[in-house]
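Remarks on the structure that follows.
In this view, the complex is presented without one of its protein chains, the others remaining in place.
Up next is chain A:
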Amino acid sequence: MANLTWNTRAPQSAQQDSPPARRVRGRRPGSGGSRARQERWWGLALISPFLLIFAAFTAYPLVYALELSFSDWHGAGVLRWVGWSNYSYLLTNGDFWASLGNTGVMWLLIVPVQTLGAVAVASLLTRSRLRFKKTLRTVVILPYVTPLAAMAQAFVLLFDDHFGAVDRVLTALGGPNIGWLTTTTWAKPAIALFVIWKTSGFALIIMLAAVQGITPEVYEAASLDGAGPVRTFFSVTVPLVRPAVGFFVVISTLGISQMFLEPFMITQGGPYNSSTTSGMYLYNHIRASDLGTGAANSFLLVVLVLLLSLAAVRVLRSRED
């Protein structure tokens, strides 16, 4: 596959051939040095609002968070330098690793199902002769644009083990009454189900764009070769949407590694912290005003997410190659 990137920089030759930058009116020939300096100052002046905002709200907090991560500070009093203590505390803490484990399980429960499901539904909505395709697309995307709090409330009501509709239906059919939100076995799958319900619209938008980009001739060729719908899906559609899949996997990994609101609103991290994700664990430090440990936790998560995403891209690119 051609190595298409987001890099839109023009080739060097094109840059050399391109017309010169805007001429400054009224300048005499030969005053190029002064003009260049002036343009540089103008440029700096024009981007200075952004630079100021970036410095105040991004660079400074980042540096400050880094300093905090090596400190003991609870939001008041004197900031005390503790070296690597916060990092070593986290890296030797079972709760930290448990939160990462919970996040990893969430990833496994969500990303493969959601990715494959989105490709399948996108394929169905694009290629089949289904009626009401536009309506169906709207229905699938609707949860994505619905406020999370409202959906979480509805989900909790649906999956309550005392009066929830899901358990009512299950028991009416002779099945068990399951503690979806109150047992360690089901809490994570329940949250994963909620996330899939909530965010599949986003996955679908990406996959629809990818699937619609596949030319009909490819499918005609597959059909001529005798491929059925399942074979066509796995051997034509899935390989051809791999770049979109890669993008979605990276975005999902970023999102899940920071997952907070869903477990917070549905299980509050319970039962017994079994659905406490790394995002919730980080929040717990901040809630406790243990800002040093919270900052260290942030940086550990950044490193982890960076490594995971690079690994995902590497795997996908190696397959492309």
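Convention: a residue touches a chain if its C-beta (ideal position, glycine included) is under 8 Å from a C-beta of that chain, and two chains touch if they have at least 3 such contacts; residues count from 1.
Note that contacts and distances are computed from a predicted model.
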For this session: Mind telling me which option in "Short-chain dehydrogenase", "ATP synthase subunit a", "Probable oxaloacetate decarboxylase gamma chain" or "ABC transporter substrate-binding protein" is what UniProt lists for the chain we can't see?
Result: "ABC transporter substrate-binding protein"
Seminar exercise, completed: Out of A:I178, A:A244 or A:M259, the sole contact with the unshown chain comes from A:A244
Problem set entry | Given A:P61, A:P112 or A:G175, the one touching the chain that is not displayed | A:P61
Problem set entry | Contact with the hidden chain (one of A:G43, A:P112 or A:G213) | A:G213
Seminar exercise, completed: Logged for chain A, residues touching the omitted partner chain are 1-7, 57-58, 60-62, 64-66, 68-69, 72-79, 89, 93, 95, 157, 160, 162-163, 182, 209-210, 212-215, 217-218, 221-222, 225, 227, 231, 235-236, 239-244, 246-247, 250, 254, 258, 268-273, 276, 282, 284, 286-291, 293-299, 301-302, 305-306, 309-310, 313, 316-317, 320
